[in-house]
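Only one protein chain is missing; all other protein chains are in place.
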Amino acid sequence: MNIHKTLLLASAAAATLATATPSMAQTALSVYWNSLYSTTSEPISAPAMNALLEEYKKLKPDVTVNSIDNMSDVNAYQAWLTTRFAGGDQPDIAWQQFYQRNAEGKDLWLPLNDYLEKPNPYVPEGQPGHDRWADLFFPNVLAQIRAGDGNWYQINTDWVETGFYTNKKLLDDNGVDPTQWKTWGDMIQSCKDLRAKDIQPIGVFMTPEWSTYQWLDDIIITGAWADQIQSWYLPQYSSEYLPWRQLNQEEFAKAVKEGKFTTTDPRFDTYLQLTKDVAENCLVEGFAGIAQYDDVYKLFNDGTVAMAWLGSWSAPGLAELPFEVGSTYIPPFGPNDSPYEINKSSYRVGGPSSSGQLGLTAITAERGTADAAIDLLMFLTVPANYQKIADVVEGNIPMIQGVKPSPAAAGFQDIAQLPERGLTDPIGRLTQQFGTEHNRLFQSFMIGELSADDLKAQYQRALDRAVQDLCDEKSEEWKWCNE
Amino acid sequence: MTTATATGRRPSYYINRYLPWILLAPVMIHLIVFRYIPTFSAFYYSLTNWNGIKAAKFVGLRNYTDLFTDYVFLDGLRNMVIYTSIRVVLLIGFAFLAAELVFSFKSASVRTFWKIVFVIPLVVPVSVVYLLWGFIFEPQSGLLNTLLNSVGLGAYANQWLGTSATALYSIAFVQFPFVAGLSFLVFISALEGIPGDVLDACKVEGCGRFRRVWSVDVPMLRGSLIFIAVLIVLGGIQTIEPQLILTRGGPGTATESPGFYVYRAAFQYSDFGLAAAAGVIMVFVGLVFSFYTVRARYKGAYDVDL
Partner (left out) sequence: MLTSSRIRLAFPVIVLSLLAVITWYPLVFMFSTSFKTRTQFFANYWWFSWPLDLDNYVQVWPKVSLAILNSLQYSGGTLILVLLLSLLGGYAFGRFNFRGKNFLFLAILSLLMVPGILTIVPLFVQVRNMGLLNNPFALILPWTAFEIVFGIYLMRLFFERLPKELFYAARIEGASELQVLLHVALPLALPGLGSVAILDLLFTWNDLIWPIVAISDQTKLPVTPAALNFRGNNVVDYGQVFAAYVSISLPLIVIFSFFVRKFVRGIEGI
């Protein structure tokens, strides 16, 4: 070919390329929204979510949000997510449980600390969040989702609460009135009364992994160690607005390492005693053989148990039951129950688990999508925007300042005001391996197959090993490890 | 009719000589890519501390020593032995019984009817079966305890899955006394394959039903019995559904299994090195077990007359 033709061809090619290149750089974000926010599988909230995403598209036409279809089975999602990480295809924004996310840390997730300090451009002037995004969230929420290394890897747009749902008829017929419970001991007595009439009192399930037993444990361990907890706080996590708050992973690990939380302490005996009491008297027989939340729900539905500890997300389904459903909560510990209790009320067990746990994967930094992802989240968390979702989502309580809960969720406001449980679920207290070990040991103890002494010996070993593992990993951030 | 190549041999000579290799080539390529390579990758991972994200660091045999000092894993191995033994006896027992009973019918169409009867239930997904048996084992409203109470055996009612003493046996007895469709078909077709003169010879000698079963059927079915037993054992080694659906390994470690251990290590702890090591051990257990049984089966396997 002669030069002339080549040049012509080359310039034609260049021209085509030039016009084909978009005038703006397109950013694509892949997001896995959990159930309640799914854009496809939730008939109630999907329209609201989709409407918000449409609005966002108008604001930011150069950003495409690809919402990944929801997987309602958590095991399936976990398998999917794990393999995506292994293959480098993880989404930009993904849901994950806070304890797992925090355990995985910055290997998999992006620290959001700097972003939380930035202003949220979508919030109108004068409202919280305008100057600093973190102001949109409640301090106790932020305190609880903070990881052991001091970073935040997620935001929480909502929380779940838990409550005691009661079969009113069954209780009334048998002379049990939870509203009359003043202390833990009263509750245990009611359980005994029910048992005497051959009725299963409380539905809770327990496995070596997560289970509703963990909620029970959170409250009991707090009641047994309440007078010590505040002395374990570290200054960097504390704020004068929160004299009582939940312990952080680092704080608890330090307390273990320094021998302040130990099985030889008489408080541990109280802990075990309270646990044994409720297991023997209150929990449905065979609780150690129930492996799914759905099964407890089933026991409550068919009238096998008089009360069940369920999450607020189950509330909508309870309206269909053939009997009237009441709700109550666990009463506080009195001096006869735990001599170490200092609070006059019971403890809140609920979030940070929820649908609205959203975080960025670490790879967004390399992909360059981090800023766009944060922008999307900032848009979503604007109170006026999020309100549209909160109005229709019934089972979760919104945790953004200025957003009102839906009528169904409003019933949990009282519980939401209770003081925080002192420690998070066992599976999140130290390492996940420690969590499953805790569950196994306590399970055997609660069904009478492991003696208190054996449990203490094995539990102390598990504690020490977990702290050792954590210190190996985090010796740079946790300076006290080397002392 | 044929053209000679430079060496003087027809192309079909080469095909004839190397035919088995040609036939097996696509198979081997496929297996290498999709089975052997991932398997050896897993072997390699078992010597590292890979967590899916950080570059894998070689740690030698540490995962293996961790496994053998972890009482959870060891209990799982022990459980696996018990569970598998029970399953082999139950599944083979009832499948063989059903096969013998169906074999006693002379009419082929009757037999086909029963074959269909026992094959259709194979379509039920495993998760449904375990879900159902979870309901059956429930202490209060479950079928088992309700039945025991109604026939006056209430003293035996138990928290089947909630106590260590009974949990493992409960999951081993799931579906009792059902007939495993595939095993049943294997046995019935093997029985139908027994040469008629052998059966006649036995009758001439005055065999009763039981004697025939014992001295003719069982020896002739030796191959099928061993084959099915191996499959059940391999399945038992890899068992994971009862844990996933019913017990999650509890209470305590009563129903732990190596397969579930792998699953948990991989997907909950993201400790792929440990998961791979546990999986590798499962492979070796399977190999050791099968080696003797398969070799016994193939001893004297004749070379094929071409």
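Note that the chains take the letters A and B in the order they are written out, and that residue 1 is the start of every chain.
Keep this in mind: a residue touches a chain if its C-beta (ideal position, glycine included) is under 8 Å from a C-beta of that chain, and two chains touch if they have at least 3 such contacts.
Worth saying up front: this structure is predicted, and the values here are computed from it rather than measured.
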Selected from B:I53, B:L74, B:V129 or B:L148 as touching the chain missing from the view: B:V129
Hidden partner chain, touching residue among A:D107, A:E258, A:D294 or A:D371: A:D294
Residue among A:G129, A:P331 or A:G395 touching the omitted chain: A:G395
Which of B:L168, B:I188 or B:I232 contacts the chain that the document leaves out: B:I188
Chain not shown, touching residues in chain B: 12, 15-16, 19-21, 23-24, 26-28, 30-31, 33-39, 41-42, 45, 52, 94, 97-98, 101-102, 104-105, 112, 114-129, 132, 135, 141, 143, 175-179, 181-182, 185-186, 188-190, 192-193, 223-224, 227, 234, 237-238, 240, 259, 262-263, 266, 272, 275-276, 279-280, 282-284, 286-287, 290, 294, 303-306
Sites on chain A contacted by the missing partner chain, in the whole complex: 35-36, 38, 40-42, 68-73, 76, 79-80, 82-84, 86-89, 294, 297-298, 301-302, 313-314, 316-317, 320-322, 395
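Everything that follows uses one rule, which is that only the chains that are shown with their structure count from here on.
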In the complex, chain B residues that touch chain A: 51-54, 72, 134, 137-141, 159-164, 167, 244-253, 264, 266-270, 272
Interfacial residue positions of chain A with respect to chain B in the complex: 75, 78-79, 82, 85-86, 100, 104, 107-108, 200, 206-209, 284-292, 295, 299, 302, 304, 362, 432-433, 436, 439-441, 443-444, 447, 449-450
